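With one protein chain held back, the other chains of the complex are shown just where they sit.
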Amino acid sequence: MDFEYSDDQSLLKDSVDRFIQNNYGFEQRRKLVATDEGYSDKNWSQFAELGWLGMPFPEQYGGFGGTPVETMIVMEAFGTGLVAEPYLPTVVLGGGAILHGGSEEQKQAILPAVAEGKLKLALAFAERQSRYNLADVETSAKKDGGSYVLNGMKGVVFGAPSADKIIVVARTSGQSRDADGISLFLVDKDAQGLRVRGYPTADGLRAGEVYLDNVKVGADALVGEEGKGLPLLEKVIDHGIAAISAEAVGAMKALNDMTLEYLKTREQFGQPIGRFQVLQHRMVDMFIAHEEAKSMAMMAAMRVDEADETERKKAMSAAKVQIGKSARYVGQQGIQLHGGIGMTDEYAAGHYFKRLTMIDRSFGDTDFHLKRFADL
Amino acid sequence: MDLRFSPEEEAFREKVRAWVREKLPQDIREKVDRGFELSCDDLRRWMKILSAEGWIATNWDKKDGGPGFTAGQKYLFEDELFLGGAPRTIHFGTRMVGPVLLAFGTEEQKRKYIPKILTSEEIWSQGYSEPGSGSDLASLKLSAVRDGDHYVVNGTKIWSSHAHCADRMFALTRTSTTGKKQEGITCLLIDLKAPGVTIRPIITIDGRHVFNQEFFDDVRVPVEDRVGEEGEGWRIAKYLLGHERSNASWISITKRTLVKTKEIAAEERVSGGRLIDDEVFRHKIADCEQELQTLELTALRTLSAAAADKPMDLGQAGLIKLRTAEVIKRVNELSMEAGAYYAQPFEPQAIRGGWNEEPVGPDYLFRMAPDYFEARAMSIAGGSNEIQKNIIAKGVLGL
Partner (left out) sequence: MDLRFTPEEQAFRKEVREWVAANLPRDIKEKVDRGIELTCDDFSRWMRILSERGWIATNWPKEAGGPGLNIAQKYILEEEIFLGGAPRTVHFGTRMVGPVLLRYGTEEQKKKYLPKILTSEEIWCQGYSEPGAGSDLASLKTSAVRDGDHYVVNGTKIWTSYAHCADRMFALVRTSVEPKKQDGITVLLIDLKLPGLTVRPIITIDGRHHFNQEFFDNVRVPVEDRVGEEGQGWAIAKYLLGHERSNGSGVSMIKWRATKLREMASKERADGERLENEPAFRRKIAELESDLRALELTSLRVLASASADKPIGPEASVLKFRMACMQQAVTELMMEAGAYYAHPLDREALRGQSNAEQVGPDYQFRMAPEYFQMRGTSIAGGSNEIQKNIIAKRVLGL
C-alpha cells in the first residue's frame, strides 16, 4: 500500500507542471480557446516531443509504456492550466480504444502516429437520446459484403473538429440498449457521407455532432470483435473517467489556490475577507473536497487496469461520484467566494468552474455513477 | 503507487481476523451487535484479553511494551478488530498516559503506572473539559494549589468518558492564573478513589451511560503525580493531540456500522420487498459507502506518507476527524431511517442489559434511534467540527 510517486513519476510531474507554468497562463489560454481551432499546434508538437502523446502506449508502438498513474500525473497538471488541446479524445479515448481493442495492424498504423503528434482521434459514443448509457446506441452499421455501411448521428463528440479519424460506436445487431450488437469502427474524418458540425463547448473546448449518411468502411475498420464492443467501450470510458478525475483534481487545486489568495487579499469592511470565520470554514470545506477528490483520483488510476471488470467499474463509479461532489462544491463556492469578479469571463475562476461543471457532465454524472455503484 | 497490501500484511490481517473470531467473548460480541450498553466489567474483560496477547498498546514502541506494529499493521489490526465486532476499549491509558509518561514522566512514574496499563489492571480516564471550558479548553479552572508535598484540587471536570469504570484520571489542572491562560496549566494523575472525589453519571440522549462529571473537593494529590513541570500542561496536551488524531479507528467502526445498516435494511420490509432493494434507500447506502471509501483512502494516504517518512499532514488529520464524524452520523441516521416506526420504542432500562421485560421490535432495535442520537456527539467531542475547521483554516490555509 503506497501512494508515493516513483522518481520517474516525480520527474514527469515536474516537467508537465513546468510546461503549464510557462505556456498556460490564463491570458494565454483565453487567446487560445478564442481561435478557430481552440488549441495550439505548437503545444501539440511539444506534447509529442516530451513523450506525452504516447504516454500510455507500449514502447513497440512508439509509446512510453506508462501506467494510468502517468496519465493521471499528466491530466492533473493539465487540469491546473485548463489545457485545451484534445489530449483526452486523442490519447485516452481514441488511443485507448485502439490500444485495448485494436488489431495488431491497427495498433501499428495508429498508435505511433498519435505518439508522434501526426494523428488526432475522437471517440464518438454518445447520441442525442443516450445520456450516459453506453449501450443506448441507435447509429447502425449494416454489413454489405466485405464492408459496413454506417448511418445515424453521434452527439457531443469531444475533439471531433480536430480529429483526423473518428472511432464510431454503432450497432451491428440487436435493439437500442442491448448489450450485444455494439461495434466500434475506425472512420476517416473525410470519408464520404461523414459530416462534422463542430462547435465550442461551455468550458471553451471543442466538440461536434457527427452525421453519418451511408458511410462505407471496410472490414478492417472494425475495432475489436463485431457485436462485442460494449465491454471495450466501457473499459475505454473507465480510463476516461480515471483521466478526467485527475484533471478535475488539478482544476480544483488551481481554483482553491486562487480563492485562498483572494480571501487573503480582498478587503471589505476594513479587513481581508479571509478573516471572517464563515468564509474560513467554507474554504476549509473546499480544501477537504479537493483532498477527498485527490484520494479517489489516485485510487482510480491505481485500479482502472484491474482485471475484474465489476471491481473496476465499481471503483471508477465511486471515484466519479466523489469527483462530481467535490467539483460541484469547489466550483460553486469558488465563484461565491470571489463574488462578482468570479462571474466574469475575463477572470480565471469562472473558467475553472465551467470545466469542473462539464467534467460532471462527462462519462456519467454523480447520479448515474451512484446508481451504477449501487447496482454492481 | 500501489493500492495493495503486501502478502505479509495480508497474512497478518488473516491472523488478526481469526484471533478476534476465537477470542472475542460471545456475550460481548452480541451486546455490541445489538447496541446494548457494555458494563465496566465487559470492557475490562475484553481489554485484558487484548493485553494477554500483547495487543493493547498498539501505538507504543516495542521497547516500551507495544507489539511493534508498522503503520500498515496497526491499521489492519484495528480494521479487523472492529469489523470482527469488538467494542472500543477505554484507551486513555494507552493513548494518553503511556505516550505522555514515556515522553515527560519520571522513572518512578513509569514504573508505577505503565505495567498496569499494559495488563489492563488499571483503567484511566481523561479529565479535560469543564462546564465552562468546551471548545475553549485553555480556559479550564480546576484549581490545584500546592500545599507541602501535595496539590489540593478543587473544581469539576465533565464529559469524562467511562470515568465510572476508571481507577485514575489524567487531568489538566490550573496551578496559576497569571499570564496567558495556556501557561498556568499542569498535568496531574489523580486517583479517583481519593477522598473528596465524587463521580456523577451523565446519561446522554441515547439513554446510555458513557459520560460523567467529577467533583473535586479538597482532593489531595501527591506532588510526585504531577507530570512534567508546573505550567507545562498545555504543551503536553498539544503533544498528545498529534498522537490522538492519527487514530483512524473510527473509520473501521463506521465500516462495521454500515455492514450492520445493510443487515438491517435487508431485514426490514417495504411494500412487501426488502428495504435494501428500494431504489432510494439503496442509493443512500451507496452514497455512504462511497463516502466511506473516500475517507478510508484518504486515511491510507496519510499512512503511506508516514511510511515514506513524510511529516504528518495536519490538514489531512483534521479532515479525517471531521469527515469521519459526518459519515458515521449519516450511517447511523440511515439505520434509524430503516427502522421507520420501530425507531420509536425507547426504553432506556433495556439498553443496559439485564432487564427482563418482554423485548419490543427487532433485536437491532437499539442500533436505530439510540445509535443515531449517540452519533451526534461525534462532531462535538474531541474537538468539534468547527474547531477542526478553525485549526485547518489557521494551520494549513494560513487564514
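By letter and in written order, the chains are A and B; residue numbering begins at 1 in each of them.
Criterion: contacts are C-beta pairs under 8 Å (C-beta built on N, C-alpha and C of every residue); 3 or more make two chains touch, one makes a residue touch a chain.
Because the structure is a prediction, the values reported are computed rather than measured.
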Hidden-chain contact residue, picked from the options A:L150, A:L279 or A:M299: A:L279
Write down which of A:R18, A:K31 or A:R128 is the residue touching the left-out chain. A:R128
Write the list of chain A residues that the hidden chain touches. 126, 128-133, 136, 155-156, 176-177, 197, 199-203, 207, 209, 267-270, 273, 276, 278-279, 332, 335-336, 339-340, 342-346, 350-351, 353-354, 357-358, 361-362, 365, 367, 370-371
I need the residue numbers on chain B that touch the omitted chain, in ascending order. 279-280, 283
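We take it that only the chains that are shown with their structure count from here on.
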Sites on chain A touched by chain B in the complex: 1-6, 9, 69, 260, 263-264, 274-275, 277, 280-281, 283-285, 287-288, 291-292, 295-296, 298-299, 301-303, 318, 321-322, 370-371, 373-374
Seen from chain B, its contact residues with chain A in the complex are 1-6, 9, 72, 282-283, 285-287, 289-291, 293-295, 297-298, 300-301, 303-305, 307-308, 315-316, 319, 322-323, 386, 389-390, 392-393, 396-399
